[in-house]
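Once you've had a glance at the structure underneath, I'll fire off some questions.
A protein chain is absent from this complex, but the other protein chains hold their places.
Chain naming follows the written order as A, B and C, and within any one chain the residues start at number 1.
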C-alpha cells in the first residue's frame, strides 16, 4: 500500500502537461454532459433513470486518460462518464443510449450506463455489480493466449458497495492467480445508494483488501486531480510492466444522488463540508491554473467547447430514429436457423 | 495477525488438562471412525463417496472441543469429523448417514458429510462451498434479536479452496459488518481436490485476508495439537468476549485423497515429507505423553475404546431399516395442504 | 382512504413487525432510506433494530435469512430488484428449498422480489422470476395481482413455515389502487375468478391479470365473454379453479409476462390437457413475452411483453379455432 501526495504529478519522470490538460478537459466535458442528462431526465425526455459521476471525475478521468485507447480494455461502471470520455467513447454514444436511439451502440435494447462497444475493448456493463472484473480478466487471458498481451492493460471500476459482491471477490482472486495486467479502481464514495460504508464493510480501509488477494494496493485522495493522475498512472504503468493486478482505492464523496431521482438527503451536511466533499473539478481547475498548465481563459474556452459538443451530441441523438418493434429481429441468437 | 507457538497450551490462565485429553481422544475416535468408513466404502458398503479429515483432526477437534455444546453453533464442512465428534455429534449419526439409514438425522435423504441437526445448532451443510458462513451469521443474528446472544459463539470451517467462493466472501463480510461472534477456521491443506494453492489464490498467506474484512486473523501450525488448541481457544474466547469475527488459518496437508476414490497421486513426495505433512495425531499423542498429561497406556486404551465405539456405531447402523420409497412422503414443504 | 399496491406491501410489513416479535426486515437501503421503492419507509424508526441495511451481497443476505429462520425468526428479505436475486439463486433453490426435505426443519423466510417491466427499465431491472423458483422443489411462489392480495398474501407468506418467494410487480406499485383492502381474503393456494365469462378462459397472474381484463373488456363489446383467472400463486397452482373454468368455457389461453420457454404458461397448459383434455373445444394457447432480453426503449418494451392488443389477437385466434 502506498499513498502519494503530489502537488503536480511527475509522470514518466517528467510533468506530463498534455496528459494533465487532457484529463481536465475530459472532466469538464463529463460534468457538462451529465448536467445536461440530468435536465433531460427532469424534463421527462429520458426514461428509466440517469446516473451521474459528479465529484468522481478526477478519479475516473485519470484512468480513462492513462489508458491506451488503441490497445487497452476499459470496463466502466455507473459513475464513469469521465473515464469513458477519457478512453475515447464519443459523446453521441452516451446521448443515443440514454435517449434510446436506434443508431446508438445499444440500439435502444439497453439504456443509460449499460452501453459499450465490446469489439472496441469497451464492454457494455450488465447491472449486476462486480461482474466486470472476471470479464476483463477473460479479455486479458484471451490476449495472452493469442500472444497479444504485450503492453496491454485491462481496467475496470467499481464502487465501495460492489466490493461486497461475490463476483468482485471471485473475479479479483482469479485475476490475481493469473497475474493479469488488470487495474481495478474502487471509488469509495462513502455510500452505496443510501448505505453508508459502516453497513457495507468493517475494515478501516478498502485498500486493506489488496494484500489478501496478492494484489498491489494504492490509496488516493480522489478529490485531488494531480494525486489521482499520479497514482492511477503509476498503477497502470505497474500493470503494463507485468507487476500483476493493481487496486486503487479513491476516497471521495458522491456529489449527486444515486440517480437523478434521489435527492441524497441521507448524506450528512458534515460529510459534504468535509475534505471528502470537495469538488474535484474545482480543485483540478485550480491546480492546473495555479501550476500554470493552462490559463483561466483556456479553461473557460474548454467549458464553452464542452457545452457545444454536448449540445451537438444531444441534438443529434434527438433527431435519431427510435427503434421499431416491427423491425427488431427479436433474436437473442446470432446463429442463423437456431429458433428456440 | 498473531501466531502462537506453544509447547503446552496455557488456556484460561492454566493448563487445561481435561480439554487437552478430551481433544486427543476425539482425534483418536475420529481417525478410527474414518478408517472404518474408508473400508466400508472400499468394500462397496457405502455408495457415493467417503470424505475424510485425515491429518486435520487436531485443528478440527480443537474447535469442536473449545465450543460450548449447550449454546454454541457449529457448522462443519467436509473434513470435520473430529470437530463434529468434539462438539458432541454421536458417532451413530455419521454411520447412519453414510449407510443411508432411515433412522439417521438425514433419513437417507442426504448422505455422508451432508448431515446435521439444525435444531441442536449443528447445521447440515449443503455441498456448495462457502454457504455456511452467512448461515451461521444468520443463526447468530437471530439470537441477538431474541436477546440470547450472550456467551454464544458460532463457528464454521472451510478449506483453502472455499475461500475463493463468492459465498465465503459475502458471508464473512456480512458477519464482520454485524460484528458477530463468529469463528471461521480455514484449513489451508495445500489443495482443493487436486488444485494446489498457487492456482487458488495469489496472496502469500490466507490470513492476510482477515484485515481486509476487519476481522482478527490468526495463523497456526495445524499439525501441532497444542498450538491448535491454544490458538483456537483464544479465537473462540475473543469471539465470546465480543471482539467480533475471528479467522484462524491452519497450515497443514490433507493426508488422504479428496475422497476415498482419489489416490492423491498429485501430492508431491517432498510435500508429504515436509513439516506440513506431519501427522497431527502422532504429534498430539507425543505431546500429551511427553507432557505427562496421559500415559501411553491410557492412549492405547482410548484407541481400543474408540475401536469399540466405532464398531458399535457401524453395527447398529447396519441393522437399521433402509428408507422406503413407498413410505417417504415425498414432501418438500412442511406446510400441510400445500401441493405444488 | 385509498391504498396502492406498494402501500399494501408497506402496511403488511408494518403490521407483521408490530404483531410478531420474530419478524425482521433485511435488504439493501431498506433502513433509513426506506428502500428503493419505499416499501419500508419509516419502519426503521418505528421498529429500531428490526429493519437492517445489508451489504450488496444477495447470496449472503439469503444465507443469513435461512440461518435466522432456522433459529426461530421470520425474516423478510427485500431484493432491490428481482433480477438481482440471480445472485441468491443458489441459496434460495439449493439451501432454502431443500432444507425441510433434508433435515425436517422448515425455513420460514420470505424473499420479496420487485418484478416485472416498466418503461425504460431494461434487461436487468424488469425480469419476472416466478418460473425460476417454482421449478425448484420446496419454494412457494406468490404472485399477487391486486392491492388486497399484495397485502394478504404477504402477511400469509410470512406466517407460512416454508420459504416463500414473493413476486411483486413494480408496474403495479403506484398505478394500482384500491379504496378498501378486501376483508375476506382467499388463502394462498387458491386462484380467483377475476372476471367471469363463458367463451374462453385466460389463466394468468400478476400484472397480466389487468391486461387480460382490458382485452376481455374489449371483446365484451363484440359479445364474447372471457373469463379471467388470477392464479395468485404459481406454486402451489390451483388446478381446481382452472379446470372448473375451462370446463365452463372449453377454451384456454395461458398468459404470462415471463420468457416463453417453459414456465407458468407451459405448466398450466400441460396440467389442463392432462387433467381436462375432454373439456377443451380448441387447442389451448399460450402467450408470453418474447424470447429475448427485455429491451430498454419503451416502444420495444411494450412490444416485448403481452399487451391488451396482443392478448386480444390471441383470444380471437382461440375463439376461431
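Please note the rule applied: contacts are C-beta pairs under 8 Å (C-beta built on N, C-alpha and C of every residue); 3 or more make two chains touch, one makes a residue touch a chain.
Keep in mind it's a predicted model, so treat the numbers as computed, not measured.
The hidden chain, counted over the whole complex, makes contact with A, B, C. Only one of the listed residues, C:36, C:134 or C:231, touches the absent chain: C:134.
The missing chain, though absent from the display, is touched by one residue of B:201, B:226 or B:302; that residue is B:201. When the full complex is taken into account, the listed residue touching the unshown chain is A:138, out of A:90, A:138 or A:325.
From the options B:53, B:86 or B:108, the residue with contact to the chain not on display is B:108. Touching the missing chain, out of B:40, B:58 or B:192, is residue B:192. Counting over the whole complex, subunit A has residues 105-107, 109-110, 114, 116-119, 123-124, 126, 128, 131, 133-143, 145-146, 166-167, 170-171, 173-174, 177, 331-335, 337-340 touching the chain that is not drawn.
What subunit C contributes to its contact with the hidden chain is residues 83, 86-87, 89-90, 93-94, 97-98, 101-102, 123-124, 131-132, 134-138, 235, 254, 258-259, 261-267, 269-270, 273-275, 277-278, 280, 282-286, 291-293.
Considering the complete assembly, subunit B touches the hidden chain via residues 46-49, 100, 106, 108-112, 114, 126-129, 161-162, 164-167, 192-195, 199-201, 266, 322-326, 328, 330-332, 340.
Keep this in mind: only the chains that are shown with their structure count from here on.
Shared contact partners of subunit A and subunit B comprise C. One simple way to say how far apart two chains are is to compare their mean CA positions; for subunit B and subunit C this gives 41 Å.
Note on chain placement: the centre of subunit A and the centre of subunit C lie 36 Å apart, centres being C-alpha means. Along subunit C, residues 54-55, 57, 59, 87 each make contact with two or more other chains. Counting partner chains per residue, subunit A has residues 164-167, 199-201 touching two or more of them.
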